[in-house]
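Apart from one protein chain that is not included, each protein chain of the complex appears where it belongs.
Our next item is chain A:
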Amino acid sequence: MTEILLKIINEILDRNGKESLQTLDVQLSLRNDLGFDSLDLAVLTVKIEDQFGIDIFQNGIVDKVYEIINVVSRSE
């Protein structure tokens, strides 16, 4: 799952003209560390939903990478 998540995050970073990540630090904040704005978060949500069938924002607001992993893991 981490690999797919890294790929999705890198696609969004690439679109924003930012450097890709080599590895995924689970403590990373999407907003603070990766500079994701609301549209980036929306794209992330959609891509994760397409891959894992879960809406990560459905039951609250996530920010850290480990929070995404937790939400997705719980649904599997």
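In the analysis below, a residue touches a chain if its C-beta (ideal position, glycine included) is under 8 Å from a C-beta of that chain, and two chains touch if they have at least 3 such contacts; residues count from 1.
Just so we're on the same page, contacts and distances are computed from a predicted model.
Trainee: Which listed name, "Diguanylate cyclase", "Long-chain-fatty-acid--CoA ligase", "TrkH family potassium uptake protein" or "Sugar ABC transporter substrate-binding protein", is the one UniProt assigns to the chain that has been left out?
Mentor: "Long-chain-fatty-acid--CoA ligase"
Trainee: Can you list, in ascending order, the chain A residues touching the missing chain?
Mentor: 15, 29, 31-32, 37-39, 41-43, 45-47, 50, 55, 57-63
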